[in-house]
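Only a single protein chain was left out; the remaining protein chains are all shown in position.
This part shows subunit A:
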Amino acid sequence: MAEESGGLVIKPMDQFRVESLFGGDIAWYTPTNVTLWMALTVLAATALMVFGARGRALVPSRAQSAAEMTYGFVYKMVEDVAGHDAVRFFPYIFTLFLFVLFANLLGLIPFAFTTTSHIAVTAVLAFTVFFVVTALGFILHGTKFLKLFWVDSAPLALRPVLALIEVISYCVRPVSHSIRLAGAMMAGHAVAKVFASFAAALGAFFFVPILAVTALYALELLVAVIQAYVFTILTCVYLKDALHPAH
């Protein structure tokens, strides 16, 4: 289809296609580009946190410093946002942050496949957080967890209405949580692809879209990190609601 003559054919969404690595149909167990890039994500995260901190030096090397700063950054986030008793969930949140961060960053490599641009992936992440946090709330506080939806400071007549709104907004959380990440990743990559396609089509003015892509790339780098941060901090906020449901 790309060889179609005449006109500009841009397929910005092709980069998101899930393809089998060795050909054939895609079953649930088939190694695909998803497998490859998730494996690379795990390897990159391991490289930073395990091999980076391998020296255990009192005065850290650059890699060790980066590992320690990542650790300290997430640890402080969990402690500040969700409270000190949320620290026992720190390994889970750290895993989540590192996975999203490296998936986003690796997706910026040209011709890479961005696993976090897929709603299936981010939805699993977000709904896992949602169900775990909700279950945790009920386990820790029983039915008192429902007080989260009952706004005591509001007038009595308004409380049922507010409760309904609170429940709806609570249930929408995983949707916004997942679509935000996938949407940001997908949009950036699609736009980059569109600009890049222009470069080939514009002939002598190829440098204009290239400059645009360069600028966009810097922005995307920022977005990749910020989206990982946002995803993690929202997880902390939800966790805080489960640990301390009182308003």
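The working rule: a residue touches a chain if its C-beta (ideal position, glycine included) is under 8 Å from a C-beta of that chain, and two chains touch if they have at least 3 such contacts; residues count from 1.
The working rule: contacts and distances are computed from a predicted model.
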{"item": "Absent chain [UniProt protein name; select from \"Iron complex transport system ATP-binding protein\", \"ATP synthase subunit b\", \"Proton-translocating NADH-quinone oxidoreductase, chain L\" or \"CidA/LrgA family protein\"]", "value": "\"ATP synthase subunit b\""}
{"item": "Contact residue for the chain not shown (choose from A:A82, A:V133 or A:A182)", "value": "A:A182"}
{"item": "Chain not shown, touching residues in subunit A", "value": "1, 13-14, 16-19, 25-30, 32, 34-35, 38-39, 41-42, 45-46, 49-50, 53, 56-58, 60, 64, 67-68, 71-72, 90-92, 94-96, 98-99, 115, 117-121, 124-125, 182, 186"}
